[in-house]
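Omission of a single protein chain aside, the complex is shown with its protein chains in their original locations.
So, subunit A:
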Amino acid sequence: MNDWQPTAEIEILQKRAELLHQVRCFFKDRNVMEVDTPVMSHCAVSDPFIDSIEVHYKPSVEADSTLMFMQTSPEYAMKRLLAAGSGAIYQLSKVFRNGEVGRRHNPEFTMLEWYRPGFTDTELMDEVEALVRPVLGLQSIERVTYSDLFYRYLGFRPEQVGIEQLITETRMHIEIELEDTDPDTWLNLLMSHVIEPHLTEHEAVFVMDYPASQAALAKVRKNAQGVEVAARFELFVRGVELANGYYELTDAKEQKRRLDADQAQRKQLGLPQRPLDYRLVNALQAGIPDCAGVALGFDRLFWLASDKSSLAEVLPFSFDRA
């Protein structure tokens, strides 16, 4: 059997090592401190559609185990560091997501995540651009709002249609048996099935001003038309979702409300109820600097810089050989 062999060629792994070094130099030059927070936590991520991998910690072999969770992103821990006065920080760490296997997905992957006190989302986009442009050999990166993107490729603006019209529009493009009254489900379907394929024609695009309902941990603000939008951006490179950034929510009360709302949605969908990280709320309560933060899939960045057709070919060992 050849299943002992790596899924990436050694030459590719040498290039991967160079890129890791290049990323570390980028942040050292900018005085951003490297941190390494725990990958295993007593709390889980709240997002209903991100499933934490459970692990069992035992104080002794015979003792009852304590349920713990592999991190899906180092976000909570890094924000606790920011509240403790760390200043600008970055992290290159392994993150874990149950069930995510495919040409663009591996259940365990390397995330590059960083936080910039004093930055807005616009300034952070500039920095993301400065990092990825030389790696991917890009000229410039277009910036377009979520609403304009839908208007460009689908002819309607998400904030101007009701759920029924949204479902009708989606069914014109996608055949699926699905009953769901959450507009975000349908918007995500259109994004992944219709818009992302269009974006393959573009080298790179920043999508900005997500619907307020998709704010996750971003601030919500009003755009020029007075519509509430999330201060969230995503970077797509040749149709692949590469980075997700926020002008970070710093309001502890709103943070608690969103964690509880996620838990309520989990309950309604029959998804596991897991311990929420209220230490994040407490950190925000203690005071976190105004900042912007972004998570970027390091493996995807390296994959897009290579000429390989699947993520597995840039990982030392993909999931099936791990």
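One rule holds for everything that comes next: contacts are C-beta pairs under 8 Å (C-beta built on N, C-alpha and C of every residue); 3 or more make two chains touch, one makes a residue touch a chain; residues count from 1.
Definition applied: contacts and distances are computed from a predicted model.
The protein name that UniProt records for the chain not on display, among "ABC transporter domain-containing protein", "Carbamoyltransferase HypF", "Elongation factor P" or "ATP phosphoribosyltransferase regulatory subunit", is "Elongation factor P".
Touch with the chain omitted from the figure is made, among A:55, A:136, A:174 or A:212, by A:174.
Taking the complete complex into account, A:103 is the one of A:58, A:103 or A:253 that touches the chain left out. Touching the omitted chain from subunit A are residues 47, 49-50, 99-105, 174-178, 184-185, 188-189, 191-193, 214, 216, 234, 241, 244.
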